[in-house]
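One structure is given below, represented as structure tokens, and several questions about it will come after.
Shown here: the complex without one of its protein chains, the others still in place.
Here the chain labels run A and B in written order, and each chain numbers its own residues starting at 1.
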Amino acid sequence: MQKQQQVSDKVLVIGGGMGGIRAALDLAEAEKKVILVDRDYTIGGLMTQLDRTFPTNNCDLCTLSPNLSEGSRQEYIELLTMTTVKGVKGGKGNFTVSMETAPRYINLDKCTACGECHKKFPQCVRFTPGLDHRAPTCMRYPQATPQAFSIDLAKCDDVEGLMKSCPAGAINPDDMGRKFEVTCGSIVLSPGGSLFDPSHLDYLGYGQQPDVVTSLQYERILSASGPTMGQLVRPSNGQQPKKVAWIQCIGSRGLQKGAGAYCSSACCMFALKEAIVTKERFHDDIETTIFYMDMRTMGKDYERYFLRAKNEFGVRFVRSRPHSIVREGGAENLSITYSCDDKSANITEEFDMVVLSTGFRISDEVRVLAGKLGIDLNSSSFPVTDPFNPVATSVPGIYVAGVAQAPKDIPETMVQASAAACMAAGDVAVPVKAEEDREPPPPEFATVGEEARVGVFICDCGENIGGVVDAGALAEFASQLPQVVVSELKGHGCSRQSMREIQESIRDNKLNRVVIGGCSPRTHETKFQETVRAAGLNKYLVEIANIRDQATWVHSNSPQDATAKAKDLIRMAVGSVIRSQPLVDQSLPINKDILVVGGGVAGMNAALQLADQGHKVYLAEKTDKLGGLAARIHSTIEKGDVQTYVKDLIARTEAHENIQIITRALIVDHSGMPGLFKTGMQTGKQMFYRQIEHGVTVIATGAKPNRPPQYLLGENAAVSTQLDLQALLAEKPETAKAWDNVVMIQCVGSRDDENPNCSRICCQSAIKNALRILALNPEARIFVLYRDMRTFGFHEEYYQKARELGVIFVRYSREQPPRVQAGDGGIEVSFTDPVLGRELTVAADHLCLSTGMVADEDGNSELAMLFKLPRTADGYFLEDHVKLRPIDLPVPGFFVAGTAHSPKLINESVAQALAVAARARTMLARDTINLGARSAKVDKNICAACLICVRSCPFSIPFINAEGYSEIDPAKCHGCGVCVSACPAKAIQLMQFEDDRILAKLEELFERTNA
Amino acid sequence: MENFEPVIVAFCCHYCAYTAADMAGSQRLTYPANVKIIRVPCSGKVDALHIVKAFEKGADGVYVAGCLEGDCHFKNGNVRAARRVESVRKYLEEIGLEGERLEMVTMSAGMGYRFAQVATEMTEKIRKMGPSPIHLALAGGASEARKAANI
Partner (left out) sequence: MEYIKPFKRILLVGCNECVTVCAAGGRKEVGLLASGLHMAVLKSGATIEIREHTLERQCDPEYVEELVPMIDGVEAVMSMACGCGVQEIARRFKNKPVFPALNTKFMGASERQGVWSERCQGCGDCLLGMTGGICPIARCAKQLMNGPCGGSTGGHCEIGEDTDCAWALIWERLKALGQIERYVEITPAKDWRPGGGSGPRKIIREDLAE
């Protein structure tokens, strides 16, 4: 018998940026073994260098850091930093990868990141790239993982002294580095992109003029952890700039020497963000100008962000490509020379600072790596991927995610990372469950009956808190409060260093209550609960005073008010935590079945992936057949055959033994909790009622093609939408062959008052259809009337091709839309050509409107109501975190895929569906669900058995037991507290929200007022 | 009481109003610092007693902020809260406090701007109404309160 090749149970993730971390976490949480390698000495990638992210303008560090610490804690992840891949052998299921780890000269197990070595030998630590002109530090950012230093031995001339400087004895000058091999079943390639270097473009002055910086450098200048500690100053003279300009498309859209032919997709948004953040800081004291070609804000709600920048913040937009940036001899300022449509002469304008919005590119290193992996690359050196699966490379078993796949922003990277994790997980064997060798947390020490000893830890949180109030003074204030034993200032309370210090403080000072003065308990409570638990304290004895979201962020205009309020919040938290009591979590077995709502491309892909992993999937489709909107599309712009793809998808879905398809399904009720849902629906022609029990719900309900009654649509047969046109081009090409003049109008029913957002897909649809018409009739004249061409990523190349083939693109403004009237035998379209400055009229054989899509208002509002899901203002489902959790919905156990989330292309919908499968698996890998400890508890000695709780509970949980008092099963209680507030005997308390804690907060709040 | 700065307590449900408050924070929307949030899992958890106690301790205004109608994560806690607020308002009137000092508001998790707007409007309203007589009595002693009561 032939020996069967053994399938490895490991996934190799190359690259420890956001994408790599997300993929590794998803795999680990789904109980797959992961090796995460990064060539850098700490993971985190590019995102750790950003100041804030759009569109929420959140600071990245605080949203990212919990992810990172999570990453290193996971028992399934082996983290290899300073490691590079040297070669790859084998194939899917069994790759052998050779690697090399560079010497760090520091023993990671011993290093405590105390910083002594760095204090005494600053020259021996590596220099932080960018603008850092402080003492060099190797800890790139305060929440780094691994939390350790690294030594550059070449720069050290006193090795012995350096070794002695380390109190932990962690420095090892004989560190050799090592070469080794690992085996894995699949590989996720997520090395990220690098940024275009504009040094060689002398007309931009970059490298010669200190006040010309790249957008990333500008980001570092704005960042609290950056070289200027968050002070926005001109590198040349240290003064605050008064006029800042951004220049878009540096290194993108094939414009400069060495630039990529593609659009880098994210630069418009980050320029907007930087301009807004700048405006926020300095208000009227600074002018911001963005020089652009097309503003490409095609992501979810991005157009609104653009409008806010323009209307609320007064950012100035100039549609022009500046010709040069120079500093006239002796002048202090930079001069930008540019021209505009409406003026024939060049304009020269002075600025203090110029930011170059540099695009993404694939680094040589990644290109070499791709060669070693044997994957095919396109002309721009990005991996070639499957037309209907953007994470699948040309080599089976190797998947790509993030900027290395195509230029993109963070949420799309997160989606692809999860999608790649999903695919990679399918190629590896199920690992044998490791013995519980993880060290159990220390036993909890007794706190009941003990005098409260409170420790208060105030986060400075960079600029976020410390920038508005004196955080040190807050800590000092807290130390004076009754029963507070220690009160300390922490830089970032959520960094590993601070966490460790808090744990030490708990032990050393015998603390039995902890208050964190920091950010929102919504995001960080779990983390701090784990921190105190690891120190032996019951996790419910910690309380967070949200002095960031509720004081410094919202009262930054009055530091005095912010300080007073922060003090109130801290005192309230201390008063409350003193009365907190140790609690035990409840748990229940999980239901591993899945309900997918919507049978389009997204729904079917999610269903198939989950069914392949052995889950029972109920696929509920509203109509009588599967396929959704994609069933009406014939081809993608890349010429992918959509009809065949969808047919195959339907066939596979229908044949799958784990999938039960329910057509004509109308969801009518829903109850339960994550892991234990019950959803009722009326199904089939007879509308029979049936109820499904499931643990996870996937929302993949899609969107609707928009058909606004504009420009004679629906009135004149010669007017169609792009969707109609592509069908006609495929089904009746001879009709189109006869057309001489075709006009397309973009942004019909998008980017207007009624539907302010961009529909994302229409620019590429127009170009796809224009190219198809030209293929049928090369003589056809096609006019595309547009506001901004948004051919992001590689679509830019099709845009360029269309122009080469003679498609005429004419810009129109929202204020001056084209006018359309039916003429003899055609449609007359009149518009103003901005270059000619003249009004033109075209007699078109066909007028095609790019109408895009809109959310299914009726369907979505109904589902949102039943499932309690929030939606965006334009009716799409709103994800939990627009940056980092783009597929998790805010209600745990719910995920969203496809155009139910926002308008998107087919392959983007597929990626999201795969990602949903990966995210769902992280939840379904567990056998039980933790219900927390928030439940209502009855004091039987006080209960008068009045039945008020029984009658008021929204879930009918309380009952009067045989002993004659009300009993509430903590495993069934949802923890809303309605019974608590209704009980006339005050016999019920809601754990974590006990009455005495709420009264203590009131007491503490008014103590000051009334003093 | 010159330069009167009211103290306003906002009982916010975790799922909607508190999240909206966080959203207001991350969007850096400013609102008056007079509003202090107490987090509860559901607006239906807000006890009539706690509202009354807040006034007894000197609050100039109180509002309960829950999810939009139909959006409550616990079915109808927000509707109960609204009814409760209505009855406590009547009780406050009986005692001689203006019922307008107590409000029920609703918002969704995504409505950071609405949170800021409600906080601003409530503060403005209470500022115009002046300090609560209880606040006055507690702060200024009995004689001032008597004067205020007679006017």
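Here, contacts are C-beta pairs under 8 Å (C-beta built on N, C-alpha and C of every residue); 3 or more make two chains touch, one makes a residue touch a chain.
For clarity, every value in this text was computed on a predicted model and none was experimentally measured.
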Which shown chains does the hidden chain touch? A, B
On chain B, where is the contact patch with the chain that was removed from view? 47-49, 52-53, 55-56, 91, 94-97, 133-134, 137-138, 142-143, 145-146, 149
Even though one chain is hidden, which residues of chain A still touch it in the full complex? 942, 944-948, 951-952, 983-987
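The definition used in the following text is that only the chains that are shown with their structure count from here on.
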For chain A paired with chain B, centre-to-centre distance based on mean C-alpha positions, whole Å: 34
Contact footprint of chain A on chain B as seen in their complex: 7, 9, 14-15, 18-19, 21-33, 36-42, 44-50, 53-54, 57-59, 70-77, 80, 84, 108-110, 116, 135, 138-139
Complex interface listing, chain A residues touching chain B: 56-58, 280, 520-523, 546, 548-551, 553-558, 561-562, 564-565, 568-569, 572, 865, 868, 870-872, 878, 890-891, 934, 952, 954-955, 974-978, 980-982, 986, 990, 993, 995, 998-999, 1001-1003, 1005-1006, 1009-1010
